[in-house]
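For this view, one protein chain was removed and the others were kept in their places.
In this document, chain identifiers A, B, C, D and E correspond to the written order of the chains, with residue numbering beginning at 1 in each.
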Amino acid sequence: MIHVRRGFERPERELVRAFSELSSATVYEASGRKGAVSNLIRPAYWGIKVCGTAVTVQCGPGDNLMLHKALEVAQEGDVIVAVTGGAYEYGYWGELMTVSALARGIAGLVIDGCIRDSEEIVKMEFPVFCRGFSIRGTTKEILGLINYPITLGGVVVNPGDIVLGDNDGIVIVKKEDAKDVLEKALKRVANEEKKREVLKTGVSSVDYNNLREVLDRLGLKEE
Amino acid sequence: MIHVRRGFERPERELVRAFSELSSATVYEASGRKGAVSNLIRPAYWGIKVCGTAVTVQCGPGDNLMLHKALEVAQEGDVIVAVTGGAYEYGYWGELMTVSALARGIAGLVIDGCIRDSEEIVKMEFPVFCRGFSIRGTTKEILGLINYPITLGGVVVNPGDIVLGDNDGIVIVKKEDAKDVLEKALKRVANEEKKREVLKTGVSSVDYNNLREVLDRLGLKEE
Amino acid sequence: MIHVRRGFERPERELVRAFSELSSATVYEASGRKGAVSNLIRPAYWGIKVCGTAVTVQCGPGDNLMLHKALEVAQEGDVIVAVTGGAYEYGYWGELMTVSALARGIAGLVIDGCIRDSEEIVKMEFPVFCRGFSIRGTTKEILGLINYPITLGGVVVNPGDIVLGDNDGIVIVKKEDAKDVLEKALKRVANEEKKREVLKTGVSSVDYNNLREVLDRLGLKEE
Amino acid sequence: MIHVRRGFERPERELVRAFSELSSATVYEASGRKGAVSNLIRPAYWGIKVCGTAVTVQCGPGDNLMLHKALEVAQEGDVIVAVTGGAYEYGYWGELMTVSALARGIAGLVIDGCIRDSEEIVKMEFPVFCRGFSIRGTTKEILGLINYPITLGGVVVNPGDIVLGDNDGIVIVKKEDAKDVLEKALKRVANEEKKREVLKTGVSSVDYNNLREVLDRLGLKEE
Amino acid sequence: MIHVRRGFERPERELVRAFSELSSATVYEASGRKGAVSNLIRPAYWGIKVCGTAVTVQCGPGDNLMLHKALEVAQEGDVIVAVTGGAYEYGYWGELMTVSALARGIAGLVIDGCIRDSEEIVKMEFPVFCRGFSIRGTTKEILGLINYPITLGGVVVNPGDIVLGDNDGIVIVKKEDAKDVLEKALKRVANEEKKREVLKTGVSSVDYNNLREVLDRLGLKEE
Partner (left out) sequence: MIHVRRGFERPERELVRAFSELSSATVYEASGRKGAVSNLIRPAYWGIKVCGTAVTVQCGPGDNLMLHKALEVAQEGDVIVAVTGGAYEYGYWGELMTVSALARGIAGLVIDGCIRDSEEIVKMEFPVFCRGFSIRGTTKEILGLINYPITLGGVVVNPGDIVLGDNDGIVIVKKEDAKDVLEKALKRVANEEKKREVLKTGVSSVDYNNLREVLDRLGLKEE
C-alpha cells in the first residue's frame, strides 16, 4: 500500500489566481450548483478567504502525523485539505505548523476538525477553515493517506482540485472543470453588477427577476 | 387559498421607534417573560440590532420565491421574518435582495435558515439574524404563505408584531401588548440605572436584591 | 446539609499570576494532557483570556440564586465556575452581576450555560466563557451548592483549582499540581521559541520533529 | 384569514389502497427520488406502516388545539400530518385522541413532534410516526392552520397528497403524480422479484447490475 | 466536606406503591405540569417502568465509583438516580452491578449517561433508564456526592423524591407533594376512563373537550 501519492496534476497557477478574486457563492453557482462543502466547516476568524489547489490528507483520529508529512508534500499555492474520521475535538494544527506552512508558501488549511493556537494564527494571517478550537493535543503515531480522494463535508475532493472558501462557505471545483467554471463565474459577476444598480433604484425584485410569471403560473392569490 | 395577506394592522411608528432604544432582554422581562426566540437564530455579525414590524413568510424548503414576493409586500420599517420548514442549510438571502430591501426601507431580516453574500451584507450594514451561512443556492418554484402566523424558534409571530433583536437574542412583542410592554420596559431601564450605581460601590448583590431572606427561607447553610 | 463551603485553600497569588501569561494549550500539554474542558464552552467575545482560582457553583436549572451568593463568597482573583445541570438556554448572568463582580475584584466567569446583556459585558471587558447567549431570565428560588466538586465540560473542578481560558479553550489545573505544571509549561515556552525560529527558515517539520523515523517505523510508502 | 380549509381533492380510494401494499423505498424510487421525509421522524414502535391521504396541520408551539380540530376535519382514510414549528418536546397526541381517531376511521398520524401514552397507543395498533416521546402536556389556546401546505422534514405536503411510511421512512406522493408513480412502482416490484432470485444463486452484484462497465469507465484499479 | 448523606426522609412505602400503578403522563399532569425529565433519558428496552424513591448520585466524568457506593447506601425500594456531568458515552453500569442491585431490592436505575451488558440486564428484567449504550469502561477513582440535590434532565431531584418512569418519560414528584399529587392523579384516571368510553362512540373531540368555544373565542374561520 502506497500512503503518499505525489504524481497528480495541478491546474495552471493563473487559473487558480483568477478564482481568488471571486466569491464562493458565485463559483458554486457557476459550477452548476455542485461542490458546496457543509457549513459546519467555518473560517477560524472573520474576514478570511482561502484559494488554492488541494493536497488531500486523511488523518488518524486524534493524530496529526500526516499533517506534518503534508507540509512536506504540499507545494507553493496548495491548500492542505484534511479529514479526521469524525474525531473533531482535537487541536490538529497549531502555531508551529503555521510557521512552517507560511515558510513553504502554502496557501491555507481546510480541516474537518479543530485547531489550536488560534490567536497566534490570526496574527500570522494564515487562512484556516475548521470545525472549531480545541486545546486537546494529538498523537503522532497513525499512518493515514495523502492525495487519495477524500469526502470533505459531503463533497469528494481529489488532489489538485481548486478549493475556494470565504465567510459564506467553501466550494470545491474539479480541476477538469476549472476553466469552464471560471468563464461562467466571470459572466455572472458582470451580470450581477448591473442588477445591483437597477435594484438600488427600488425596482421590484419580483419584476426584475421575472418572477411575476412564475407566481402566476403557480397560481398565487393575494388578498 | 389566499397565499399573500395584506390587510393587517401595524403598531404606530413612534411606538416601534421607542422599542429600538431598548435591549431585547429588558423588553423580554417587561413582557412578563414571553416571546423569547430560540438562541440558535443569531446575529449574522457582531454589534447589530433589529427593530420593526413583522411581515411573516413561510418559504418552501430550499426555495426563496416567497422572500422575493415579501420584498414587494413589506413596507418601510417592516422586518421580514421567515421560516423554512427546517431546511436550514441554503443561502436563502443574498446581496441583491439586500440592495432591494435597503432601497425599499425594510428594517431587517430574521430567518430560521442561512444566508449568503455575508461580506457584502456586512458592508451595507443591513441587520440580519439567521442560523448561519451557506453558499447553496435556492430554487424559485414553490409557493408559500405571506402574513399568516408562523412559529419562529418556538414563538408564534403574527404579521404586525414587533420584532426586536440584538446580540442577546430576539423577542417578539404582540402588537396588542406593545404599549403596555413599552411602559414597563422604560420603568425597568430607570430602575436598573440606579442599581448599577449602587452595585459599583461593592454592595452585596445578595443584599441589594433582597435575596438574604430568600436564602434564609430556603434554609441555606454555610460552613 | 451545608450548601456553601468556605474553608478551602487557594494556590499562592504569584503562582496564579504566572499562569496568566501562558496559553491554555501550553498548560494543557504541561499538565500531561489533562484538564481540557469541552470546547462547547467558548469565550463570549473575541480576544479574552481568563485566569484565576475556581469558586465552584451548582445552579438549579434556570435559576441564578447561587450565582448571586457566589458573588459574596468569591474573593479577589477568583473565577466563578458554574454548572446548570444541562439547562443551558437561560441568561444566568447579566450586566448588573458584572458590575458587582468587577467591584469585588472577581477575575471572570466560566459557565456551562448562557448569559445576557452581552454588549454591556463586552464594554466592561469582563472575561466570560459560556455556551452562548439567551434573553430568557432565570428564577431566584432554588438552592444549589457552592464550593463542592463539579464536572465542567468533562473535567472535575474543585474549589481553588486554577482555571485558565483563552480562545483555544479552557484548562483546569489541580491546585496540588500547579507548581509542577507551571515549571513544565515555562520549559515548553522556551523550547517553542527556538522551534519557531528554525521552522521559519523552511526546515521540514517532519525532520525537525524527528518524525522521519516514526514514519519509517510505521512503514510509510511514497509514490 | 381562513384557518381551516376543507375544499381539496383526494385521490381515489382504490389508488391509495394500492400504495399501502408497497414499501416506502420502492415508491420513493418510482417517484423519481422525490418526497423523502427526514429520517428523524420515526415509527413510534416496531413494525408499523401508515398509508393514507394527508390532512395537514400547523400547531402552535406546545399547543394541540388544531389536532383536536383536525380530528373533526379528517375523513376516513386520512392521515393527520402535523408540524409544530420546531417545538418538538411536547406530548402533542395521546390515548384519548387515538380512541377518537380510530372511532372516525383515521388512518394514522405523522407528527414532527412527540407523543405520549405510547403504551396504550401500541395496544390499539394505531400507526404513529413521530420525533419521540414526551410526557410534557400541551396547551389548547393557539390557532394554527389546517389544510394549508406545510413542510414536513424537508418535503412540502399539500392536503390530499399520499403519505406512505414504514420502518425505512416516509415518502410523500403528490396527488397529481399518484397514478403514474403507482404504475412505475409496480414495475419495480416485479423487477426486484427476479433480481432476488438471481442474486440468491451467488451471481456477482457488480455483474448483475452492469456495474463492471461503470467501474471500468471510472478507471478502477485493483491490486 | 461530607460526600455521602444518609439522613433524609422517604415517603411511606404504601404511597410509593400507589404511584407505581399510574402512568408518568398522568402524574405529571396531576403535579401541575412540573417534574418532567428531558426525553433524552430513555428506557433501555421496551416495556419497562420504574417507580421508587430517589437516592441521588453525582459521578465523576467516566467514573462509577460512587455508583458502587450507592449500591450500599440505597435501601429496598430506592431508585438510583445518577448524573455524570455531561460525560455520557461510558458504560457506567453493567451486569454485575445489576446482580448486586437486585440482591438488595433496589427498584431501578435512572442515569444521565450510558450503560453496558444490556442484554444480560434485559434478561434480569431490571428497569434502567439511560442515554444509550456504551462498551467504554469507567475508572473507579473519583469521589462524587451521594444524596445531595442534583439536576436530572432539567429537573432538580432531592433524595427521597419519587421517581416514576415509563415509555413516555420520567416524572419527579417532590416527597412533600406526593400525597396531594397522588390524589389528583387518581381523580384524573377515573375521569379519563369515562372520556374513553364516550370518545369510542365517535363523539367529536372538539365538542367533548369544550373546545368549540375556545375556537370561537380565538376567531377560528373555516372555509
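Everything below uses one rule, namely that contacts are C-beta pairs under 8 Å (C-beta built on N, C-alpha and C of every residue); 3 or more make two chains touch, one makes a residue touch a chain.
Since the structure is predicted, the reported quantities are computational estimates derived from the model, not experimental observations.
A.B. asks: Quick one: jot down which shown chains the absent chain touches.
C.D. replies: A, D, E
A.B. asks: Which residue from D:4, D:18, D:36 or D:83 sits in contact with the chain not drawn here?
C.D. replies: D:36
A.B. asks: Just name the one of A:18, A:122, A:142 or A:198 that touches the chain not displayed here.
C.D. replies: A:142
A.B. asks: Give me the subunit A residues in contact with the hidden chain, please.
C.D. replies: Residue positions of subunit A that touch the missing chain: 1-2, 5, 38, 58, 60-62, 83-87, 112, 142-145, 148-156.
A.B. asks: So which bits of subunit D touch the chain we can't see?
C.D. replies: 23-25, 28-29, 33, 36, 38-39, 42, 46-47, 166-171, 192, 195-196, 199-206, 209, 211, 214-215, 218-223
A.B. asks: Tell me, which residues in subunit E touch the chain that this view leaves out?
C.D. replies: Given the touch definition above, subunit E has residues 1-7, 45, 65, 68-69, 71-72, 89, 91, 94-97, 99-100, 103-104, 114, 116-119, 132-137, 140-143 touching the missing chain.
Note that only the chains that are shown with their structure count from here on.
A.B. asks: Provide the labels of all chains in contact with subunit A and in contact with subunit E.
C.D. replies: Intersection of subunit A and subunit E contact lists gives C.
A.B. asks: Counting contact pairs by residue number and requiring over half to coincide, which of B-C, C-E or B-D is equivalent to A-C?
C.D. replies: B-C
A.B. asks: Centre to centre, by mean C-alpha position, how many angstrom separate subunit B and subunit D?
C.D. replies: Roughly 34 Å, centre to centre.
A.B. asks: Which subunit E residues touch at least two other chains?
C.D. replies: Each of 38 in subunit E touches at least two other chains.
A.B. asks: Can you name every pair of chains that touch?
C.D. replies: Here the touching pairs of chains are A-B, A-C, B-C, B-D, C-E, D-E.
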